[in-house]
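Only a single protein chain was left out; the remaining protein chains are all shown in position.
And then subunit A:
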Amino acid sequence: MPVTTLDGHQIHVNDEGFLTDPNEWDDSLATVLAAQIGITLTDAHWKAIRFLRKDFEEQGETATLRRVATVGGVPIKELFALFPQKPAKKMAYISGLPKPQGCV
C-alpha cells in the first residue's frame, strides 16, 4: 500500500487513492480530500460524512446511497447535488472509508 503525504497528513492509500486505514482520518483531512476532487465541504456535506463514519463504525461496511437516504436522512437527490456524478464513491473517498461494495 503506497504511503502518501497530503497537506501534511501522512496516509496509506490504495491504488485508487482511498484510505486503507479509516483511523488515519480526521476532519481536517476530509477537507483536504474533498478539495482533491473539487468539493468544498458545507454543513450539508458534513451531515452525510458524519453518518457514513458512524455507520461504518457500527456496521463495518460503507453505507450505500439508499442507506444514507433511509437511515441517515439525506435524500438521494441531495447526495447527487452534494457529490456530483458518483456520490457513493466520492462520499466514501472524503470520509476515508473503503469504496462501497459494488454488490456482486
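Going forward, a residue touches a chain if its C-beta (ideal position, glycine included) is under 8 Å from a C-beta of that chain, and two chains touch if they have at least 3 such contacts; residues count from 1.
The definition used in the following text is that contacts and distances are computed from a predicted model.
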Per UniProt record, name of the chain withheld from view ["Sulfide:quinone oxidoreductase", "Flagellar hook-associated protein 3", "Acyl-CoA dehydrogenase" or "Sugar ABC transporter permease"]: "Sulfide:quinone oxidoreductase"
Option touching the unshown chain, where A:Thr5, A:Asn23, A:Thr40 or A:Gln85 are the choices: A:Gln85
Touching residues on subunit A - with respect to the absent chain: 15-18, 37, 59, 61, 64-67, 70-71, 76-77, 79-80, 84-86, 89-90, 93, 101-104
